[in-house]
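Of the protein chains in this complex, one is absent; all others appear in place.
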Amino acid sequence: MAQKSIQPYVQRTLSAERPFSIKQFFFQWEWLLAAILLGVIALNTSLSPYFLNVNSLRDATMVFLDKAFIVFPMAFIMIMRDIDISVGSTVALSSVVMATVYNSLGASMEMAVVICLIVGALCGLINGLLIVKFKELSAVIITLATMILYRGIAYIILEDQASGNFPEWFGFFGWGYVYGIPFILILFIIAALLFGLLLHKTTFGRHIYAIGHNDIASKFSGVNVDRTKVIVFTLAGLMAAVTAIFLASRMGSTRPNIANMYELDVIAMAALGGISTAGGKGRLIGTVIAIFIVGYLQYGLGLINIPSQTLLIVVGALLLFAVIVPKLNLSRLKK
Amino acid sequence: MAVHTANAPAAETAVKKESKLASLARFREMGLLAFIILLAVGVQIRNPSFLTVENVVDMATNTAILSILAVGMMLVLVTRGIDLSIGATLALSGMLVAQIVSANSSFSPLLAVLTGIGIGIICGLVIGGLVSWIGVLPIIATLAMMNIYRGFTYMVSDGKWISSYQMPESFVGIATSSVFGINTLILIALFIYASAYYFISHTRTGRQIYAVGSNPESAKITGISEKKILMLVYTLMGGLSGLCGVLWVSKFASAQGDTASGYELSVIAACILGGVSIAGGSGKLGGVILGAVLIGILNNALPLMNVSPFWQKGIEGTIILVAVLLNVAVKRGVERNHLLRRRI
Partner (left out) sequence: MSEYVLELKGITKRFPGVTALNNVHFKLEKGEIHALMGENGAGKSTFIKVITGVHAADEGKIYLDGKPISFSNPLEAQAVGIAAIYQHVTNYPDLSVTENIFMGHEKVHPKTKRLLWKEMHQEAKSILTQLGSSIDPKREMGTLSVAQQQIIEIAKAISTNARIIIMDEPTAALTARESEDLYRIAESLRDQGTSIIFISHRFEDMYRLASQVTVFRDANYIGSWGVNDITNDQLIVAMVGREITQVFPHKKHPIGEEVLRVENLGKVGYFADISFSLRRGEILGLTGLVGAGRTEVCETLFGITKYDTGSVYLKGEKLHIRRPKDAMKLGIGYLSEDRQKQGLILQWGIGRNITLPALERFSQKGWLNEKNEAEMAKRLAEKVHVKAKSIFDLASSLSGGNQQKVAVAKLLTADLDVIILDEPTKGVDIGAKSAIYEIIQDLAMQGYGIIMVSSEMPEVIGMSDRIAVMREGRITKMLEKEEFSQEAILAAAMSEVQDKTKAG
């Protein structure tokens, strides 16, 4: 029988230069987002003469940025193919605890703020631990349960009361300016930079993408999948607490039903930003643009007196748009 | 995983004790029933007005709506999906029907119910289309549609309530009247249980829902269309939500923008308590109804036991969490026992 000869192997070299394709460069979701953002601004300007005014833009930014802090860790979670629908409840619980320790337990406001952050992080930590210890259950169902539980605890603490009377300096978070720039905007930019660097420039970020594409292969490659997940969910809880501080500061008080359905806005912003719900894909810059799209759209529609509850439709539609368009595009390319 | 399994029992190799939790799996419905009875007895001792006819009927009518929705949710969960939009669908259907009957008092109750179901079916079709044809994750699709439907409800109501004095008596009568001395709501629920039972255990399509949930790959080889099945369950869920919208508005004689907001969570809780597997493929009608009854009793009993109503959400959340975690623990126990019996 004829023998197969062993091919003598040729020394091969591989290119280590990243290939650059102009088509790919322009074929990016972020360009589409930028165009949509410009469209939204143009629309708002045409609808309301008050829109393109530095003061009004600045105020608008202050209003919608509070929940934007959660978008970053939510993007991490979605890249890992998980989801966290308990973040709105975490905002409520951490702000309620903050107000209660300040008003009822006599803690200083500084102390209360720290406690708020701890409570938020703890909520996230519990989510993360449950998710890695009970792998048979999806993150959907676990965070659904904690979503009810966290808000339930907030109701047990405050019933349906509001709690406020924060010291004057606390209002700075929500209303303060530094050199004419809203404090929240400065913090938002810092957070965006930090999360962006974390995701795109560190080994931790690389692990997040790896887990999103293939968690089993990641585990076999020595990635500590469980620890990464726990850290990311804890970050989500922590950022929810940051949101809680800004929200309570801006509103001057808090109550258990605060931040209801924030998870939808947050997930919609992340999905619109190009974070695929199938995992592994998306960049943080997209979510930043998406935050401004959703924020300005809501603000602009508010200017022309569309009631805020109707805006639910807009956010829902944007979420659908974000998840459907890439699928349609892909199927057309395949054909 | 392919592993050897010896025919003969091999207790001698068992290094560790078998899990006792596993035996819970067999007595799930009985256990739930026992728990309900214990709870009822406990509440009765604390407050004798609990087991009065009036209160029991009140509880039953409340549970009727919850359990109808839970039946639909069970089918969705069996296919490995979830539907968060049912509270919103319910509100939209309730609001639209309430507006129709308040504008036109001669509108017949039956027609009102059918209109509600129709609206629900349309809502469900949209979700089914998104999930099955476009392939959007159920959690994302229903989260988005939940907001869109809720937004529509606010939009058509213009932020106003429709209260009992605007509704014709015949309409309010849908939920409060009785036939043969039994409340209509309860009769409707019984009818839904019976049809659901027949559908899921005696028709091909009903079994195909379970097949798709149990093993989608095999279902494909068998020639079952997963798309059609998904479309069907979300449409059914929508139809039931639409029906419940009419019942809800009729029972509480009020339609508002935030009707049944967050109600989907109670429904999911009832299903999980009733033993529906979140991983798909399994779920029994009896269990789900018992789960709904338990949630119904809890909601009713808390105020009677002088527990602040604000504890309700916290208790509900705890129950869901404990129930899903216990499910996993039981499953692990069963698997561990299988391993222990394996002969090496």
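By letter and in written order, the chains are A and B; residue numbering begins at 1 in each of them.
We take it that contacts are C-beta pairs under 8 Å (C-beta built on N, C-alpha and C of every residue); 3 or more make two chains touch, one makes a residue touch a chain.
These numbers come from a predicted model, not from an experiment.
Peer 1: Tell me which residue among B:72, B:257 or B:281 touches the hidden chain in the full complex.
Peer 2: Candidates B:72, B:257 or B:281; residue touching the omitted chain: B:281.
Peer 1: Identify the residue among A:65, A:121, A:139 or A:210 that touches the chain left out of the display.
Peer 2: The single option touching the absent chain is A:210.
Peer 1: Extract the touching residues of chain B with respect to the undisplayed chain.
Peer 2: On the side of chain B, residues 1-7, 10, 12-13, 15-16, 201-204, 207, 210-211, 213-215, 217-218, 221-224, 277, 281-282, 336, 338-340, 342-344 touch the unshown chain.
Peer 1: What residue numbers in chain A mark contact with the hidden partner chain?
Peer 2: On the side of chain A, residues 1, 3-4, 6-7, 9, 11-19, 201-204, 206-207, 210, 213-214, 216-224, 280 touch the unshown chain.
Assume only the chains that are shown with their structure count from here on.
Peer 1: Between chain A and chain B, what's the gap in Å when you average each chain's C-alpha atoms?
Peer 2: 30
Peer 1: Which of the residues in chain B come into contact with chain A in the complex?
Peer 2: 82, 130, 134-137, 139-141, 143-148, 150-152, 154-155, 159, 257, 265, 268-269, 272, 278-279, 308, 310-318, 320-321, 324-325, 328, 331
Peer 1: Write out the stretch or stretches of chain A touching chain B in their complex.
Peer 2: Per the stated touch rule, the residues are 83, 85, 130, 134, 136-138, 140-142, 144-153, 155-156, 159-160, 256, 261, 263-264, 267-268, 271, 277, 307, 309-317, 319-320, 323-324, 327-328.
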